[in-house]
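First, the structure itself, so that you have it in front of you.
Every protein chain except one is present and positioned as in the full complex.
Per-chain residue numbering starts at 1, and chain names A, B and C are given in the order in which the chains are listed.
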Amino acid sequence: MKFALLVNEGPFTHQASDSAYLFAKAAIEKGHEVPRVFFYYDGVNNANKLSEPQADDRNLVKLWGALAKDHEVDLVVCVAAGMRRGIKDDILAEGFRISGLGQLIEAGLGTDRLVMFGD
Amino acid sequence: MAYEVGGQTIEADEEGYILNINEWNKDLAAIVAKEEGVEMTDEHWEVVNFLREYYDEYQIAPAIRVLVKALKKTMGPDKGNNKYLYELFPYGPAKQACKIAGLPKPTGCV
Amino acid sequence: MLHTVNKSPFERNALESCLRLAKKGSAIILFEDGVYGAMAGTAKSDMVASRTGDYEFYVLGPDLAARGIAEDQIIGGVKVVDYGGFVDLAADKGTVQSWL
Partner (left out) sequence: MAFEFDTEGVKKTFTFLNRKAPYGTIYALEVLETVLITAAFEQHANIVFIDDGVYQIKKGQDTKAVNMKNFLPTYGIIEMEKDDADEDEDIDMVWRIIVEKESMEARGLTEDDFKVGVEVLSSAELAEVLDQSDVVIGG
């Protein structure tokens, strides 16, 4: 089965991005596909390569990047939400790309389930 | 950047979209059009005026699909299609026409 | 359908709204702060306990553990699942609706 995920919060205020990441990993381990994760609202902060968590904290920006690389997950950052929050190409972490909200609707159309994580 | 219109300075962002939509006027539109390489005809003004009115009513720039549909309704199928709009604004009606109309930069979501 | 609730019923109305608008027979999974809604012996326990005949209730084990809630503190009839179980529910129950 194909799952698309929508992540609406950043990695440092809410648990939502961790839940989404663990859900994605579990889905892939079960043999499902996660062709796209769409980052909206403060979720765009998941793509900030300038983010520097402390050494004993998980680095979700990098974890997403590794997941994308290993399992061909398309990590899409909403351009409108990103622009508002200063998430632009020059600070975009590896594995992410910036595109329009249409990519969220397209993911809803092209997969079997859209699962939303947020606050 | 900024535009000089009749002795007045109107601030714009680096791509030429004006920062305060209330500072827009027809003289400014003509100057922006010139920089875009667009020669304003009545047909161009029809589109620009439509964009201004739409923005006044809904506080947002229309999606291309909405623009095409609305033009079709008011001006007929000859003018209500993508080809016609691209002939008027070769670099894209959303970007060029909105810039000339003084609307905020479309976020290009579609 | 699968409904997900991630808010404590003491803080927000996500669980209340979910229980008002989820069709009978749907599955509901409580996770993140939503797991507090699955605890027995609280002032809000009845919200879930009184509806176990209407819905299939699930709660995410890793979120219980993170909050120091033992499985024997959970309302009877609520099943504990891990992330893999969460994925299975999303796959099996149809459209997923998140009550945020």
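Just so it is clear, contacts are C-beta pairs under 8 Å (C-beta built on N, C-alpha and C of every residue); 3 or more make two chains touch, one makes a residue touch a chain.
The shown structure was predicted, so the numbers you read here are calculated from the model rather than taken from an experiment.
K.L.:
Please work out which displayed chains the absent chain touches and list them by label.
P.N.:
A, B, C
K.L.:
Taking the full complex into account, find the residue in C:Asn13, C:Thr52 or C:Gln73 that is in contact with the omitted chain.
P.N.:
C:Asn13
K.L.:
For review purposes, identify every residue of chain C that touches the missing chain, sorted by number.
P.N.:
1, 13, 17, 20-23, 26, 95-100
K.L.:
Mind listing the chain A residues that contact the chain we can't see here?
P.N.:
Considering the whole complex, chain A reaches the absent chain at 6, 8, 35-36, 40-41, 68, 72, 74, 80-81, 97, 100-102, 104-111, 114, 116, 118-119.
K.L.:
Considering the whole complex rather than only what is displayed, give the residues of chain B touching the chain that is not shown.
P.N.:
Touch with the absent chain occurs at residues 57-60, 62-66, 69, 109-110.
Everything that follows uses one rule, which is that only the chains that are shown with their structure count from here on.
K.L.:
What is the identifier of the chain with the smallest separation between its Cα mean and the overall Cα mean?
P.N.:
Ranked by how close its C-alpha centre lies to the overall one, first comes A.
K.L.:
Report, in whole Å, the distance between the mean C-alpha point of chain B and the mean C-alpha point of chain C.
P.N.:
50
K.L.:
Cα centroid separation between chain A and chain C, in whole Å?
P.N.:
Distance between chain centres, rounded to whole Å: 24 Å.
K.L.:
Round to the nearest whole Å and give the separation of the Cα centres of chain A and chain B.
P.N.:
About 34 Å separates the centre of chain A from that of chain B.
K.L.:
So which bits of chain A are touching at least two other chains?
P.N.:
In chain A, nothing touches at least two other chains.
K.L.:
Which residues does chain C have that touch at least 2 chains other than itself?
P.N.:
None at all.
K.L.:
Contact residues on chain A for chain C in the complex?
P.N.:
So the residues of chain A in touch with chain C come to 1, 3, 8, 15-16, 19, 22-23, 25-27, 29-30, 32, 112-119.
K.L.:
Where on chain C does chain A make contact in their complex?
P.N.:
Chain C reaches chain A through residues 4, 6, 31-33, 62, 82-84, 86-88, 90-91, 95-96, 98, 100.
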